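Certain chains of the assembly are absent from this excerpt, and the rest are unmoved.
By letter and in written order, the chains are A, B, C and D; residue numbering begins at 1 in each of them.
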Amino acid sequence: MYELGVVKRNINRADRTAADQLARYGATTVHEAMGRVGLMKPYVRPIYSGARVSGTAVTVLLHPGDNWMMHVVAEQIREGDIVVAAITADCTDGFFGDLLATSFMARGARGLVIDGGVRDVRELTEMGFPVWSKAISSKGTIKATLGSVNIPVVCAGAMVNPGDVIVADDDGVVVVPAAKAAKTAEAAAAREANEVDKRAKLGAGVLGLDMYKMREPLEKAGLKYID
Amino acid sequence: MYELGVVKRNINRADRTAADQLARYGATTVHEAMGRVGLMKPYVRPIYSGARVSGTAVTVLLHPGDNWMMHVVAEQIREGDIVVAAITADCTDGFFGDLLATSFMARGARGLVIDGGVRDVRELTEMGFPVWSKAISSKGTIKATLGSVNIPVVCAGAMVNPGDVIVADDDGVVVVPAAKAAKTAEAAAAREANEVDKRAKLGAGVLGLDMYKMREPLEKAGLKYID
Amino acid sequence: MYELGVVKRNINRADRTAADQLARYGATTVHEAMGRVGLMKPYVRPIYSGARVSGTAVTVLLHPGDNWMMHVVAEQIREGDIVVAAITADCTDGFFGDLLATSFMARGARGLVIDGGVRDVRELTEMGFPVWSKAISSKGTIKATLGSVNIPVVCAGAMVNPGDVIVADDDGVVVVPAAKAAKTAEAAAAREANEVDKRAKLGAGVLGLDMYKMREPLEKAGLKYID
Amino acid sequence: MYELGVVKRNINRADRTAADQLARYGATTVHEAMGRVGLMKPYVRPIYSGARVSGTAVTVLLHPGDNWMMHVVAEQIREGDIVVAAITADCTDGFFGDLLATSFMARGARGLVIDGGVRDVRELTEMGFPVWSKAISSKGTIKATLGSVNIPVVCAGAMVNPGDVIVADDDGVVVVPAAKAAKTAEAAAAREANEVDKRAKLGAGVLGLDMYKMREPLEKAGLKYID
């Protein structure tokens, strides 16, 4: 249950080195490195392709059609943060545009993940401020109701605690608990190193069937080849 | 982030009296009594109309197309519980049917809330075992992958901790944190008492405009009447 | 474009006899009688089955998450009206429940059509107050922003002018312009009379192919029968 | 690829006894008896609850907004058939209503499955003619373009050959190839018999964990119990 009307100023951000490093591996590898958990739903999409960022989560809870708390969260942003915005009910309004992005960038934010809509897409693209959102919409919002800042939120189906690491790219958005950031970075690095060799073999025509020794288990499971 | 492969046996269930009492008020009144938070998304719908239940949450995390953990969670059910099933990715398969319902009922469960599909709807209706689900589907599932039982989960956009109170009816499903169950029951009772008088007045033709003294604030906001 | 902050008190309601009579034919027949236009999108569904009503439209424009204007429109309801609620952006919140229904009924309303969510479904069903809505949701709303009453609105894809006739049943919702109500009632009556004979023939085993003399045009279009 | 403008008169209907018998088991059990295949997508829903039918498929291919071929297929219906209607592109129009149902019933049809919309829901319910559809819509259709009758079609994601058995109930719609009808009926009967004992045990409080001997494989997979 969400607590409303609260701004938490001090949060435990994940280890900076780990938080920064995770962008290198991308959402998919990090998701695998954590054991296939932590993903937001795939309806959250980047407004332009090619961005790949990681950073520490600063969270904000908004109400449908109301972006008042966006100005409150701006003050809590530190260098290397990514803002994660949850909404208390489904809403595609444009909660965020180029003015707020200017402010967020000035505060050191690396991007925004929002379970709602965004606008000024052309300007945001030119500014190089990446946003992952549920919708693109010009629809304006009001400033009338209190939400909260830096409380745990559910964004696009994923639990996000303030200070968690967010990794986002063309594949989607993944959340790494602050306490697991360093270990996940290690696991991701190992996973990536491991893939270099596999990629070379597969590129040379070796089949996954052989490389992963799948023929026997497939046969055991009953797979039949016919002509 | 979800921890996989874990079953927590001892959970702190909400106060029984409060948990039982909340059904009386229904999802909408309880949601309002908590300050308009705690709702699951409205895509979770009852498989038959008219059921209204409350109980303590026992949670289970499933993987798409795999209902193995449903048998694990059955053992953790106590009298007065409602099972809350989350899935690690969107899936409409039929994770639950009349056999599992027979088992759940024998263990004392009052219902199931699932962010996925359910089947044997006719039989479940005849048994009087209410289910709130995202879909109805005959699609069978396998038993191959570990999830968890009684960890905090996100179900239909809402955070559910084991032991929380679930209130579900034709309007939807609301989650009350265990620690707030008693206070919420009081607030809901007060709210309901307060509505009796209002209902009588409105039924007698008094307008909300007058009863809630809205005419002045509406005029201030600039509302104009024209002919 | 919507004009905001306006309540129009005097509207030209459709002829009462025609408005009342159209319920007899239902949404589908009336839609056909008008030449296959005037339908709302099929996502607007009745909260309970079996209701069939017609009445004159009183319109209200709401903002997402804000039901303030619902109290304003209540005062404009007269005996035989149906309230049509449009929202300025997609929203599934529960804008309407049993208290407002009590007020609407006391004012003489026959039902509500809303391009948003509704709650207290069990109570509304018991009261016999039919609602056609996009969603069912406990989500509460605020009272902060002005919309309008009795302006032309777009509801579920259909243009509705205040005073138009609304016909709603299990098949959906159709809008009849006030000026065409009487003529449409005639056409619907004729259509229905015409169907009695057709129904008897088809029930006796006569094929539509023969009754509608379709064999020749089908052959001309190139239809081939093979064994 | 669909062949257009063709009506196949002679089709190989599944064994009548098997086709009739499958209704007894319902869509879910039949789906399981076939090895978990053959289901239509769960967006196809019954227009009223409680119907459970099986019968031999007569197929029809329609174009969006055009129900001309519905009259052509009527002539091909024999006692015990269920009409399966596919559309060449997504469309929610009301292709079918009470007049066509009267004709279909007179020809011996037991129901309709349509990957589109249906109307006259109240009348169809009163007539007891069950329909599984993607939508309910008053929207009328024209009669201008040729489709086909009794060709193989894709309906709601499932391949249907004329003569296949269709089993439909509240859980959904399943397709049984004509050649497998008898064997599937046997497997379904066996499955159902097998469930009687299981149901009794589960109802007596025996856990699936023990009945299905799952404790050891779960432990092997790494499941951990904590307090």
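One rule holds in what follows: contacts are C-beta pairs under 8 Å (C-beta built on N, C-alpha and C of every residue); 3 or more make two chains touch, one makes a residue touch a chain.
It should be emphasised that the depicted structure is a prediction, and the values quoted were computed from it without experimental measurement.
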Homomeric assembly size (copies in this file), of which only 4 appear in place: 6
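Methods note: only the chains that are shown with their structure count from here on.
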Number of steps on the shortest touching-chain route linking subunit A and subunit D: 2
Pair joined by the larger number of C-beta contacts - A-B, B-D: B-D
Remotest chain, subunit C as reference, centres from CA atoms: A
Distance from subunit D to subunit B - Cα centre to Cα centre, in angstrom: 31
Between subunit A and subunit B, centroid-to-centroid distance (C-alpha), Å: 28
Subunit B: positions in contact with at least two other chains: 36, 39
Chains that touch, pairwise: A-B, A-C, B-C, B-D, C-D
Partner subunit D, residues of subunit B touching it in the complex: 5-10, 48, 68, 70-72, 74-75, 92, 94, 97-100, 102-103, 105-107, 117, 119-122, 125, 135-140, 143, 145-146
Subunit C - residues contacting subunit A, complex: 63-66, 88-93, 137, 139, 142, 144-145
Touching residues (chain side subunit B, partner subunit A) in the complex: 1-2, 4, 34-39, 41, 88-90, 152, 154, 157-159, 175-177, 180
